[in-house]
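Just dropping this structure here.
The complex appears here minus one protein chain, its other protein chains still in place.
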Amino acid sequence: MSLRIRCPHCGPRSVEEWVHGEIPVVPDAIADPDARDVDRGYMHTNEHGVVREAWFHLSGCRRWVTLWRDSRTDEWVEPPG
Amino acid sequence: MNEHPEAEITLRWNEPEVSYDVVIVGGGGHGLSIAYHLATRHDITNVLVLESGYIGGGNTGRNTTVIRANYGIPEAVRFYQHSLERYRALEDETGRAMMHDRKGLLWMAHSEAGVRQERARSAVNQAFGAETVYLEPDEIAEVCPEVDLTCGGGFPTVLGASFHQGATARHDRVVWALAEGAMRRGVHVAPGTAVIGLVHDAGRVVGVETAGGRIAAGTVVSAVGGNATVLADMAGVRLPIRTHPLQAFVTNRHQRRFDPIVASGDLGFYVSQTARGQMLLGAEIDRQPSYSRRSTHDLLASLSHRAITVLPFMRELRVLRQWTGSCDMSPDYSPVMGDTGVDGFLVTTGWGTWGFKAIPAGGEVMAERIATGVVPELMAPFALDRFGRDRTLADRGSSGTH
Amino acid sequence: MTGSGEFTFDGTAVPFDTGDHLLTALVRVGIHPTGGGTLCAEGHSPHCVAEVDGSAYVHTCQTLAREGMVVRAHPTGAPPVLPSIASPERPVAVRNIHHEVIVIGGGESGRAAAAAAGAPIVDAKDGSEAIGIYPGPMVAVRTDDGMVHAHVNRVVVATGALPLLPVCPGNDLAGLYTPMAAERLTAAGVDLGQTVRITGPPDRFEGDIRVRSVVVGGERIECDAVIVDIGTTPNEVLARMGAGLAIDTVGDAATAASPPPCPVEGTVCPCNETTMAELAEAWARGFTSMELLKRASLAGTGVCQGAVCSPYLQSFIADRTGSVEAPFTARPVARQATLSEIAAGRHHPAVPRTSLHAIHEAAGATMDRLGGWWRPWMYSDVGAEYDAVRNAVSLGDVGTLGKFIVSGPDAEAALQRLISTDVSTIRPGRSRYVLMLDERGYVLDDGMILREPEGDRFFVTVTSGGASVAEMWFRDWTAHLNVRWMNVTMALGAINVTGPRAPELLARVGFDETLPMLQHTESDIANVPCRVVRLSFTGEVSFELHHPFARSGELWHALLDAGADLGVVPHGLDALSRLRLEKGHIIVGQDSDYDSTPRRLHHDWMVNLDSGNFIGRHAVERTNRLALDKQLVGLESEGPAPFEGAVAWTPDGEYAGYVTSAAWSPTLDRSVMLAWIRLADGELPEEVWIEGESARRVALPFYDPAGTRARG
Partner (left out) sequence: MAEFAVVRERIAAVRIAATPTALDAARWPADATELRLAPDEVLLLDVLDAAAPEPHAIVFPDTGWVRFVLSPAAGTRVFEGAATWPPPAHGLGQGAIAGIPAKVIVNTDCWWLVVQGVLADDFEDRLVEVLA
């Protein structure tokens, strides 16, 4: 399906109608609150594989949708589990 | 006519040995520049450059070759201005033509907000030696008569800024000249060799794993484009990097005539004519992080539309080839260079859309850091720990159109 | 033939029959468009390109001849001239079509696939050239009638095979044809003369301009034309381009390539005139892989994108390494289209206009794109606009403000999370100026929160241009709460009535309540239902009137009419920027930067660390423990106002920072500025130099520090 994004409310629409939003992931291993704060603010997993992310349908329903995408190919994938 | 100047350059490849003083991961412009400067400036030649594909085949081979220093903050202007000056010297130093062509960069603003941003950037440029002059619309018409100053009526041009030292160079030749220069002094370069792991010992990185075996290293430098976070993960280092696609395209060749590099911040596009006569167009990054290098029609169409709005003479030119590179973007639009908190593991990353112009200076300062153990002044502001120290380098001048 | 006509080639009239492609008509009269080289008549060979009606690189074999066309040969030995003036704008239509499946290629396998799937066919032979398979999948197709954008769920690539073009000495002569070209030309009534068909690689072609003989296996054959039938290679560029997308490749395009014998000599890349000898030289110098060889020799980077040379480069490498390397990376475009064609159907981003846009234009305002809206920069005299605010009364169009209604049991909790103030202390009927921080503790936006009399309802405004970002931010962070958001930015107009005589003007149009600072109410003004908010950005008594979008015009005119004798005039953004600067009010995005913490902005007073777990709270606490490095400060100077962006230097000549806002203050008779200034040894300098003038650091605001004028 690639960069046509399926909106559960509006249907599939071009990526140009959407705004990408990241869902930050801070590793549990970072216990120090200050280090967690810095990691959440700046660091990125930059996943080379399946990423969970949010897209805002700006030109349609104006709501966030959560999707899973393979960052190597830009293909949409089913939520794991 | 085919100029075939590469006939001068000779490349000699090596199978990796078991141990090196320095192993550089990534045989692009930055990796090879580090190797070149280690060899030429510090006489460190027990160096291996590992490249998973062919040299210069990553972002160095996919960028749009603009060399400029007109950035938005003093630390960046200083760094890129030094790099720009080094670029000019590299041709003489290596004895290899890089088709370095100083053609000037014309940057246009079409709104009061655009003008304010352009004036601010020009001011900091002038303060740190990157010559910039303002151009009124009639002066723009003299520098580049092809510009439609009204941009189809929709975007009247209010102000231009001309950065005289703006230049282009042929990216392949930069890579090959640096590789040849390093190889001639004994540096090993191994293409087709991917790093699949790092070797740790007592909290230190002491080597790399490849399909062909383990290679010990006094220092491992990540000069990877696109996969920097993957490699850093192996070292246990978190990076402030997201990888985004950046697309560009060229038209067919035409006789050389179009001189300046023309850019518009408000419209989000830039164009130059290459030494071979192709018109080369670029724009901003794709918004979603991705390692995909698949080109999109959206970008091609929207960039074409913006280009012919500013330069209507391009309407009937034909698109030859479209491609996509991977940009490692940092949150503050500035690179990340140097120490990582893990001994034996250095990074140069976060080169976003501005890595090509930084190749000479980036290699030079990293080589100095490796050789001396001291962080050079030009490099210091770009340290990874700046985020935790709340000393980010917000450089709006580097974002978007480059 | 149903008709005929004439076009010109380099000034010479060339007759054509209806249905002729340009190439057919040219060959019929003995003209080879590029002088020589094997013609394929199906859009692959680069040897048929010419300039047609001012547009270079047109495949004459794909272009139907039309009366009066002006065709020119490309220059010899050089690329075509870059056009210096704009060719006329040629509108290109786009047709978006939607199908389950589309088939590219109209050969046997393509027709079979189309029949099986009930799918349409895109066939270059019919003038429909697929330029690329893109994510979607979307297939972009160029036709003479415009572009077709096919949005599908699956693409069948049935592009068949490409004829091999010969590589040997003399392959740049005229009179060489692929079997398809010979068949098509002959069918169109072109007499090719004495032809010979060769089925194996030629040693060489001989002749002067036109071929006179061909040598194959040492044997010379005299002829007028050679049909070069030396095999094919799968036409799989689109298949490789679409790899990973939902595509199927069928027929010849799906077969495995077996490279032809490696040529001994001759031009292998006609587009860039690369010879076999040059390939060998590059190889010897270490360019020993397909991509390096391509870059070193430029073979494959020309107009045919490797259609001619790619199989030969494979055989060249296979000869030396014993294995067949993959061909070049397949990149769009597979067929060429002009920028006009590619750009067809595109628009620049639409910029919203407030409900008063036409009124501003009629009043002669200079309109500009500011904060993502068309806004009046100045009407006619910025000085008069400024004076009206300071001394009389003026109107400003603030319909661009981001505006939200918030309701629900968790409305207060939602705002408490989003805003760095203690929202619970905003009483019904009151409002407060607030900051929104991001997770890094940087200022994302500023705005106003108004609590409605109902108590669990709020009205929130944010910066012009910030509405969509704010909406995304609100919805993201409060999805788990029992709260309703409504973005009413584009549903409400807003007019700021400001100046010492503002109350007097409002009284004349039906609002004579005493509304204290930072309170709000609802009232009909000039018969228009308004939410009236008492605040001040200009430093003078101000009332924001939020009202239904469709009624802005009548309200605006009623206010202007009622206040004519009070000296009411509208003010633009230029005047507003100066007025607010005198009060030291920041504009987020102009005076703030990416890394602006409240402390750096001198806005710590807007952060209440006791108000719960608002976004950015931990970051503010953490960064407040670090040494401060720079701050936004107020500066004054006796000299003229510097430009916004001017660099500030310390008296010792060190870089100190830069100006974000600057204006000459007629009221204060000096220049006033906001500037980012770096601390040195923990101290802000008392004095900096900007544009050769000394500037002193002073406390904000510059104007009316006690705030008596705004309170009225």
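When the chains are written out, they are named A, B and C in that same order, and each has its own residue count from 1.
Just so we're on the same page, a contact is a pair of C-beta atoms (placed from the backbone, for glycine too) under 8 Å apart; a residue touches a chain by one contact, two chains touch by 3 or more.
Remember, it's a predicted structure, so these values are computed and weren't measured experimentally.
Chemist: What are the shown chains that the left-out chain touches?
Modeler: Answer for the hidden chain's contacts among shown chains: A, C.
Chemist: Of the residues C:409, C:453, C:516 or C:666, which one touches the chain left out of the display?
Modeler: The missing chain is touched by C:409.
Chemist: Would you mind spotting which of C:64, C:81 or C:94 touches the chain that isn't drawn?
Modeler: C:94
Chemist: For the full complex, which residue in C:151, C:197, C:696 or C:709 touches the chain that was left out?
Modeler: Of all options in C:151, C:197, C:696 or C:709, contact with the hidden chain holds for C:151.
Chemist: Just to verify: which one of C:355, C:394 or C:416 makes contact with the chain not shown?
Modeler: The one listed residue touching the chain not shown is C:355.
Chemist: Which positions on chain C touch the chain that was left off?
Modeler: So the residues of chain C touching the missing chain come out as 93-98, 138, 149, 151, 345-347, 349-355, 357, 373, 405, 407-409, 456-457, 482, 484-486, 488, 490-492, 548-551.
Chemist: Go through chain A and note every residue touching the omitted chain.
Modeler: Listed in rising order, the touching residues are 9-14, 16-17, 58-63.
Here is the rule we use: only the chains that are shown with their structure count from here on.
Chemist: If you average the Cα atoms of chain A and of chain B to get two centres, how far apart are those centres in Å?
Modeler: One centre to the other, that is 27 Å.
Chemist: Calculate how many whole Å lie between the centre of chain B and the centre of chain C, each centre taken as the average of the chain's C-alpha atoms.
Modeler: 21
Chemist: Any idea how many Å lie between the Cα centroids of chain A and chain C?
Modeler: 22
Chemist: Two-or-more-chain contact residues of chain C, please, as numbers and ranges.
Modeler: 135, 244, 622
Chemist: What positions in chain B touch 2 or more of the other chains?
Modeler: 294, 296, 392 - these are the residues of chain B that touch more than one other chain.
Chemist: Any idea which chain C residues touch chain A in the complex?
Modeler: Residues 135-137, 151, 244-246, 439-441, 468, 471-472, 475-476, 479, 487, 618-619, 622 of chain C touch chain A in their complex.
Chemist: So in the complex, which bits of chain B are touching chain A?
Modeler: Residue positions touching the partner: 227, 229-230, 238-243, 287-292, 294, 296, 298, 331, 387-388, 392.
Chemist: Tell me, which parts of chain A touch chain C in their complex?
Modeler: 1-4, 19, 21, 24, 33-34, 37-38, 40-42, 54, 56, 58, 62-64, 73-75
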